[in-house]
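Here it is: the structure, laid out below.
Shown here: the complex without one of its protein chains, the others still in place.
On to chain A.
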């Protein structure tokens, strides 16, 4: 039994008709409850709830303050390779795009790490394109060994791996896994993932659970909002998170709500995810999963990030480059265009100015051979 079985059952929900059935009363009932169930989540994502975002926001903020206080953890992604074997219709790194691919040497990784660490950040998200050949587990492990000298928490966002491979990485010092399903709607998934191992929906869907089994401290999941109906995708993401939380209570399950951004190709998203929709998604996540981390990336513009950070967000990226080696060289091809290019000090000052506390360090690597 994996989330796949749950997903196949949840897929039978007649979403399109159901969304219209929810009323203000259903939304208010959900808001009055302490522990929300599937029906409540549906109500909070429904069109009816979009008229009650303020009530949702008030409660979401209270819950967030209670569990997380005023702390917002900062991190940055570090791209070390952009080789990819998949043909995904919405991504710059897709194998069909012809651009000079890059992969950092360990010396370059070290230089990049030093440059990022000098900003004060102690949490790093190591990213590669999805290619077992060009960025195999051994390469990721070597990078992690370098990064441990500079960071107190290392997460990875790489192609899905086996439980044993995740375990190897956890033993090396990786404590967090980010893996986006991209699309939970299976038919759309098949349409958008034309070629490559990523076409295997289930292998990807089960990967976060393998990460939990391997002992990662945190697992971050999400759908790329815009690729399919956002209400349904947000619903499936939250149900996936609840599934993982129920089975792996020791693992912190976080959610990201990334919206589709311009990239190298010309794909146009099917579903327009407005700012109001994004707010509704974040609030529904917070109310349904009160203790989950919610991560906000630089896909969102600065002004919007400054507002969203009060609504339940607990982690933010700062000082971001989505290019391989982007912190030390002129970089390569960005995976997507970022919207908030502020530096770490600028994000720090924004948070302080908003009455929030930026947290640069929130963990110490405990794997054997730790540098600390």
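By definition in this document, a contact is a pair of C-beta atoms (placed from the backbone, for glycine too) under 8 Å apart; a residue touches a chain by one contact, two chains touch by 3 or more; residues count from 1.
The rule we apply is simple: contacts and distances are computed from a predicted model.
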Omitted chain (choose from "Electron transfer flavoprotein, alpha subunit", "Ubiquinol-cytochrome c reductase iron-sulfur subunit", "Cyclic nucleotide-binding/CBS domain-containing protein" or "Thiazole synthase") - UniProt protein name: "Thiazole synthase"
Residue, one of A:46, A:76 or A:152, that touches the chain absent here: A:152
Contact with the hidden chain (one of A:100, A:138 or A:250): A:250
Selected from A:217, A:259, A:299 or A:315 as touching the chain missing from the view: A:217
Given A:14, A:100 or A:355, the one touching the chain that is not displayed: A:355
Those residues of chain A which, in the complete complex, touch the missing chain: 65-71, 120, 122, 152, 217, 245, 249-253, 291, 352, 355-364, 366, 372
